[in-house]
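Remarks on the structure that follows.
Missing here is one protein chain; the remaining ones are kept as they sit in the complex.
Take a look at subunit A:
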Amino acid sequence: MRRWPWLAIVLLATPALADPVTPPARLAYTQLRDPAQEAQARALMATLRCVVCQGQSIADSDASMAGDMRALVRSRIAAGERPEAIRTWLVARYGDYVTYDPPFGAATWPLWLAPIALLAVGAAVARSSFRRRAR
């Protein structure tokens, strides 16, 4: 068969490395000593989006950049910065996209008001149907 040398080449080929070879940042996979600070950092990391892997929070992602973002969050919290200040710093650089806790604004008001509006509609429907039954 003429095909098998090609098959051998494909099988012997090694995939190209497309990830950094440098070790992850110290605080990417290491918790802070102070449990209260670590809890603050975790709560913040769970609501920050990984900008490389987009569907995940930086707490969930193993991308190298998510590790670097976790290191940034932990080192700033260890230095005494407030979690909301870190979120604001990131939003100033990446836009609202980076936060999973979107602020109330021109683009997000339906998101915040729709549940209230739907609750009101549900209450109105329930009220009218209970009245009908009572009659």
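Odds and ends about this structure:
Keep this in mind: a contact is a pair of C-beta atoms (placed from the backbone, for glycine too) under 8 Å apart; a residue touches a chain by one contact, two chains touch by 3 or more; residues count from 1.
Operating definition for what follows: contacts and distances are computed from a predicted model.
Between the names "Redoxin family protein", "ABC transporter", "Multisubunit sodium/proton antiporter, MrpG subunit" or "2-oxoacid:ferredoxin oxidoreductase subunit beta", the one given in UniProt for the chain missing from this structure view is "Redoxin family protein".
From the options A:Ala39, A:Val52 or A:Leu118, the residue with contact to the unseen chain in the full assembly is A:Val52.
Contact between subunit A and the absent chain runs through residues 16-22, 25, 51-52, 54, 64-65, 68-69, 71-72, 90-95, 97-98.
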